[in-house]
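Then we have subunit A:
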Amino acid sequence: MKKALLAGALCTMLAPGVAMADECGDVSVADMNWASGAIITRITEFLMVQGYGCDVTLVPSATTTSVASLAEKNEPDVVPELWVNSAPLFLKLEAEGKAQVAANVFSDGGVENWWVPDYLVEAHPELATIEGILANPELVGGRFHNCPDGWGCRTANDNLVQAFDFEGKGMEVFNHGSGETLAAAMASAYEAKEPFFGYQYGPSAVLGRYNMVAVDIGPYNADIHACNQTADCATPGISAYPSAPVLTVVTTDFATNKPDVYELVKNISFTSNDVSRLLAWQEENSASYEEAAVYFLTQNKDTWMGWVNESAAEKLGNLFN
Partner candidate 1 sequence: MATYDFIFDWLGLRDWCGARETGSAPMTMAELLAGGKKATADADAGLSLGDVWNVPPPSLDNLNEACPAIARTRDMTEAVENGFIAGKDPLNVVLDPMTQPLSWLLDGALALAEATPWWVTIIVLSLVVFWASRSWRLVSRVAAILFFLTIIDHFDFAMQTLSIIFVCAALCVLFGVPIGIAMSRNDRLQKIIIPILDMLQTLPTFVYLIPLIFLFSVTESKLYGIAIILYAIVPVIRLTDLGIRLVDREVIEAADAFGMTKRQKLFGVQIPLALPNIMAGVNQTIMMALALVVIASLVSAPGLGVLVLRGIRNLELGVGLVAGLGIVLIAIMLDRVTKEALARVNAANSVQRH
Partner candidate 2 sequence: MTKEASISVRELYKIFGANPQQALDHVRAGMGKTELMDRHKQVLGLRNINVDMQGGEITVIMGLSGSGKSTLIRHFNRLIEPTAGEIIIDGENVLAYDEDRLRKMRRTRMSMVFQHFALLPHRSVLDNAGMAQAVRGVGKSDYEKDAATWLDRVGLGGQGHQFPHQLSGGMQQRVGIARALTSNAPIMLMDEAFSALDPLIRTDMQNLLLELQTELHKTIVFISHDLDEAMKLADHLVILKDGAVVQQGEPQEILLHPNDPYIVDFISDINRARVLRARSVMRTGDAKDLGEVSGQVDADATLESVLAKSGGNTKAVYQVMKGDTQIGYLTMSDLVVALVPTDASKDGIRTTPT
């Protein structure tokens, strides 16, 4: 079996290698430290290696560290699933021309919202709106679970909390120390069927797994939201979150020097529904990131075949027959 495996891998790599050698070469891709990012990275890696003959290096990263690395060292070449709201530094890089947007990796954008569990809304329908919640704070546990310090949503939430006058209405604000505890709080509350009210972004494993209802904060107002996102907003106002831009970002050098692979990267995109389902599947089957990527590739052949160019499609087709 080992022989066949080695042979198979070698064949798929050598054959196109001769033709593609001078077109691809080394590519570095950021390997984000959360599930959806890691899976997308592996899908990207697979397509690049098997379809384009690239030599891919995965660089363990996180949101801020990957942007810092782009800023200082112009690496890695590709950063999939960058949540720009949490890394505003990227906009500066884009303005300077060092990096550019390749795609909206979540075609309908990421979701940022305040949530309550579905069983709570079933029992008390008024809790679906913020007014209902503030009229009955004890029904949701009397506490709002806020983002950790340093996240973009923290500033926005703090301003919104002021605008809604949580303190006056008897709603305590609990500032979490990290994203992990925020997710853990939601998960353990849902498991125990306890009240919960707090912030979460999607797609994420916790939102994929538990049925939460988004609280109606009101309509989205671009100006008010822009002010809410700055720390010294003089007049915090009420505005819902827009869908969050989640991007695949590349260095301008990569875009210029490897146009074919850059085309591939521009095409890689998912709906947040797709991703949530993938995450749910992964957790149910205790699959690793790699196995989840394989699952996606085997189940969605038509989708990703549309992302690659012709010669890549041919090589990849050989693998799946």
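Here is the rule we go by: contacts are C-beta pairs under 8 Å (C-beta built on N, C-alpha and C of every residue); 3 or more make two chains touch, one makes a residue touch a chain; residues count from 1.
In picking the candidates, the idea was that all candidates are chains of the complex that A comes from, given by their letters.
Note that the structure is a prediction, hence the values are computed from the model and not measured.
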Numbered candidate touching subunit A, per complex, among 1 or 2: 1
In the complex, subunit A residues that touch candidate 1: 1-5, 8-9, 12, 46, 50, 64, 67-68, 86, 89, 143, 145, 148-151, 174-178, 180-181, 184-185, 188, 285-288, 290-295, 297-298, 319-321
